[in-house]
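A single protein chain has been removed from this complex, and every other one stays in its place.
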Amino acid sequence: MLDWFYITDLLGVAVFAVSGTLLAFRKHMDGFGVVVLASLTAIGGGTTRDLILDAPVFWLHDATYFVVILSAAMLTIGWLRFRAYIPVNRLLLADALGIAFFTVLGAEKALNSGVSGFTAIILGTMTAVFGGMLRDVVAREVPLVLKSELYATTCIAGATAFVLLYPYSDALAMIVALVITFTLRMGALRYHWSLPVFNEQQDKH
Amino acid sequence: MLDWFYITDLLGVAVFAVSGTLLAFRKHMDGFGVVVLASLTAIGGGTTRDLILDAPVFWLHDATYFVVILSAAMLTIGWLRFRAYIPVNRLLLADALGIAFFTVLGAEKALNSGVSGFTAIILGTMTAVFGGMLRDVVAREVPLVLKSELYATTCIAGATAFVLLYPYSDALAMIVALVITFTLRMGALRYHWSLPVFNEQQDKH
Partner (left out) sequence: MLDWFYITDLLGVAVFAVSGTLLAFRKHMDGFGVVVLASLTAIGGGTTRDLILDAPVFWLHDATYFVVILSAAMLTIGWLRFRAYIPVNRLLLADALGIAFFTVLGAEKALNSGVSGFTAIILGTMTAVFGGMLRDVVAREVPLVLKSELYATTCIAGATAFVLLYPYSDALAMIVALVITFTLRMGALRYHWSLPVFNEQQDKH
């Protein structure tokens, strides 16, 4: 089972490296700045999680992650040089896959380090949203997590499902949490679901 | 005595959660983004302090902090839905209380982990200003700490008083440091005290 978590982690890293590279392209960055932004996006969330859990940072003794980041960034660059446009739908799809993978991974790693289920939900969500938040802050965009429909909420829902099902079956927990996070995020994007906190009328002040 | 430090910590967290929620309202955020910003503000400073001290992160095994953050955010949201305006004076008062609480907490935790008095002053100040700095950076505001009258200076003064008095009495150190930090901050706001570093004339270049 461990292998599946590792593969999920690598997939999440690849997908977020793609999203960092796409933003770098849109921002007219060049040189190795592109790789810096791709790396920040891909490993920012997991690094923050590991620091807080006082666990060894996941990429410190495993160069595979950077091979994946460089490959994903270079394939994306090649595609952009050839096609020269960004498929927004694909970017949001990649991002939705990325947060699903990272929510599961973060919650699993937190549970295994012995924190409570409640804290595991917070750390799963943090793993999923921090990489993208760093990407947006460094590239001077409004962070997606702060403005987007149900962004953090979908991670909280997925992480909660994972934490509740994990005692029964880790495989089931992983699959259900992936499906919930990904489906909720795609649904929120397609049907513009939202979670109103402030009255719309007041928002216009 | 420990209880008083714990209560001070929770009060600081509540007050900064309110300030994060108020900024989220002003920035027209919605959904769980509000809670994300409130949490970043409330636990950002203490988390950074604990990581640097290599101490267990304070909220990792105590869910009380998130109960406090969620309650403070929801009460603030309720108030805003009802009243729909932000009392700027109250916000600055909350922020002044918050930095007073966190300066004391940060300096105390640093001293108890065995660093020098000088480093404890730096970590007390860092605890107080980092949460608000994260809040402002993520919400794309000019950080208050970088532009505001005597913001960091009041924390340094409070932390210095705490470090000097702590060997004699922790209760006295706590009270004096709280009063100094809060009073200096409110005085700086009311009377526009400032600490000129560059000549005003040159600032206009």
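A and B are the chain letters, set down in written order, and residue numbers restart from 1 in every chain.
The criterion applied here is as follows: contacts are C-beta pairs under 8 Å (C-beta built on N, C-alpha and C of every residue); 3 or more make two chains touch, one makes a residue touch a chain.
What you see is a predicted model, and the numbers here were worked out from it, not measured in a lab.
Peer 1: Of the residues B:40, B:60, B:111 or B:150, I need the one that contacts the missing chain.
Peer 2: B:150
Peer 1: Return the single residue from B:14, B:35, B:97 or B:129 that touches the missing chain.
Peer 2: Looking across B:14, B:35, B:97 or B:129, the contact with the absent chain belongs to B:129.
Peer 1: If I consider the whole complex, including the chain that's not displayed, which of A:25, A:130 or A:151 touches that chain?
Peer 2: Final answer for the missing-chain contact: A:25.
Peer 1: Determine and list the chain B residues touching the chain excluded from the picture.
Peer 2: Touching the missing chain: residues 51-54, 115-116, 118-119, 122, 129, 133, 137, 140, 142-143, 145-153, 156, 194-199, 202-203, 205.
Peer 1: When the complex is taken as a whole, what residues of chain A touch the one chain not shown?
Peer 2: 24-25, 27-37, 47, 51, 54, 56-57, 59-61, 63, 66, 77, 80-81, 84-85, 137-140
In this text, only the chains that are shown with their structure count from here on.
Peer 1: So if I superpose chain A on chain B by CA, what angle comes out, to the nearest 5°?
Peer 2: 120
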